[in-house]
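Notes for the one structure printed next.
The complex appears here minus one protein chain, its other protein chains still in place.
Then we have chain A:
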Amino acid sequence: MLNSNLSIDEILETSEMLYDQMLDIRTLTMGISLLNPKLNSKSIDQLCDFLSGLGKRFIDAAKEIEEELGVSIVNKRISITPITVAFPRFEPKFYVEFAKKLDQTLKDINIDFLGGFSAFITKGMSPQDRALFSALPEILSSTERICSSCEAGNSKYGINVSSIKEVATMLRETSIATRESDGVGCAKFVVFANAVNDNPFMAGAFHGIGEIDHSINVGISGPGVIENVIERNKDSDILELADHIKRASFKITRLGELVGRKAAKILGIRFGSVDISLAPTPRENDSVAGVLEAIGVPCVGYPGTTGALALLTDAVKKGGAMASSRVGGLSGAFIPVSEDLGMISAVKNGSLCIEKLEAMTAVCSVGLDMIAVPGTTSVDTLSSIILDELSIGVFTNKTTGVRIIPVPNKKAGDMAYFGGLLGYSPILPVKNVKKSKLIERGGMIPAPITSLRN
């Protein structure tokens, strides 16, 4: 085109990404600080009104951008200051009432999820953390849109095994409270090592301490685009392939950057960051497993998977970092089992197991994600799985998380159905013991020597 210097091929390329390769904005997340002196003495109703007012403006802005750019923003979400920090309370009742009221508010204004019913329990649990944990089984089973998270380990202070056991106990209770829907309550909770302040993705989003009043964070999709680029370069060697992935990642990240900037401008608030993680959905052409198989792994879970994932994650980061002035959030590659058709079929045919998934998270972040395990899995075994995963994060200085769902009354090989974007998954077998001496000991794993940097 003469005036714009855009070629017809470039326009067609973008069009193919949007219409054939499922490129979209996976989430636009507005961070809202509750550390605001004006909110100190407000009632639950007044707090919901405050969030509803901001949420409505946010939804309007998102719609305006969708219409102008012709790009779909799949989820509009809110993250708030961790609730145990903003409103420390002794009574679980406060958290339950706030969550229920807020859930209704979110439905009314069409916000998909809200994250931030969160606690930091690496050094142990304060009274408000205990109150929140007592409230969580009820919150996660009686609300649809409230997400919760906690940090039970970090590279500076180590891993709290006693806190992890509290998490596992809470997960078992939540699973039983939502037994009619395969324990779906647990899908709205994640336990982290090295949790990040500006993550736009659920269940782990919260508006971190130190973040200013409001911000906009963006999560992009894109496995389909990357898979297509790899398919088109069948004869490339690995180095060339990394370069092709970088270029594609640059383009999709630019889309995220554009949407974030536009939203921030319309709302008159700060643009936070783009999370460049590849995020799959349980649809065709939107699978990270598909990308790994396109790279050349015979089937996800087979030897070679970790290497291919390392290549992919690194190339995506390098392309994305060039494309955005503010890369943040988790920025790895998501490998949620139930949300990725390729992962689901790899578990079904027996090529992918929980141990291999754990190994994969050593090179990609973001942890054991959407893992369905038998309902009989004991608290000690759940704790041990979480401990292993958090150890990878703490000892490699990166974020890892665990979103694990014990599915009541179902055994390994059965299917669990969570609905919508949460997808479905065959239940993975785990080596289960009733008691573990390691977990019974309690206490903390000290921080690695690399924490002593000063």
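Rule of thumb we're sticking to: a contact is a pair of C-beta atoms (placed from the backbone, for glycine too) under 8 Å apart; a residue touches a chain by one contact, two chains touch by 3 or more; residues count from 1.
Criterion: contacts and distances are computed from a predicted model.
Asks: When you check the chain that is not on display against UniProt, which of "ACT domain-containing protein", "Cysteine desulfurase", "STAS domain-containing protein" or "Electron transfer flavoprotein subunit beta" does it turn out to be?
Replies: For the chain not displayed, UniProt's protein name is "ACT domain-containing protein".
Asks: Considering the complete complex, identify which of A:L258, A:C299, A:M415 or A:M444 is in touch with the unshown chain.
Replies: Missing-chain contact among the listed residues: A:L258.
Asks: With the missing chain put back, one of A:G70, A:G350 or A:G420 would touch it. Which one?
Replies: Candidates A:G70, A:G350 or A:G420; residue touching the omitted chain: A:G70.
Asks: By the contact definition given up top, give the residues of chain A that touch the hidden chain.
Replies: Against the missing chain, chain A presents residues 1-4, 6-8, 10-15, 18-19, 67-71, 251-252, 254-255, 257-258, 262.
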